[in-house]
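Accompanying notes for the structure given below.
Apart from one protein chain that is not included, each protein chain of the complex appears where it belongs.
Right after this comes chain A.
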Amino acid sequence: MANFYRDTCPTIKNILLLDSEGKRVAVKYYSDDWPTNSAKSAFEKSLFTKTQKTNARSEAEITMFDSNVVVYKFIQDLHFFVTGGDEENELILATALQGFVDAVSLLLRNNVEKMEALENLDLILLCLDEIVDGGMILETDGSIIAGKVATHSMDDGAPLAEQTISQALATAREHLTRSLLR
């Protein structure tokens, strides 16, 4: 088993976004470890119970859970989780979590709370889709992820031939928003 993971890529088993009562806001599973919805719910419930009392606000926290490594971070009433296998490099998981948290913060204009997340659920779902594809990490930089998700708001009338320019614009705009927000 140990050999197996060593020869494979870093893999994410799931990404969870729960609220302050442990209910789902948005979740995405990439592994067959939890085949049914009830298995998934049970995992979320016990993970939430185990972690809810910890202080994962300023820095992401980490724990072993059911032979998985879980990194997590709480912002207001939102709980972010990233799960990987028990031999996974903890720092890769932490990087993926950071990318997720950053991207969500950018997309929700730093107003990171459950209400805002539910009202912009489409953005959150797209964000999950851009971070990991079938367990493979696609991107870990929060601003790039947010940029990919947010592009659609401006591409409508953009001249199709000038993609590189519009991309540059998107990045510039992203950086601008970021600097304004800080």
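As a convention for this text, contacts are C-beta pairs under 8 Å (C-beta built on N, C-alpha and C of every residue); 3 or more make two chains touch, one makes a residue touch a chain; residues count from 1.
The rule is short, and it goes like this: contacts and distances are computed from a predicted model.
Within the choices "RNA polymerase II transcription factor B subunit 3", "CMP/dCMP-type deaminase domain-containing protein", "Coatomer subunit gamma-2" or "Cyclin-like domain-containing protein", the name that UniProt assigns to the complex's undisplayed chain is "Coatomer subunit gamma-2".
Of the options A:62, A:78, A:103 or A:146, the residue whose C-beta touches the omitted chain is A:62. Contact with the undisplayed chain is limited, among A:47, A:71 or A:146, to A:71. Looking at chain A, the residues touching the absent chain are 3, 6-10, 24, 26-27, 37, 40-41, 54-55, 59-64, 71, 89-95, 114-115, 118-122, 125-126, 129, 133-134, 136-140, 148, 151-153, 155-156, 160-161, 163, 167.
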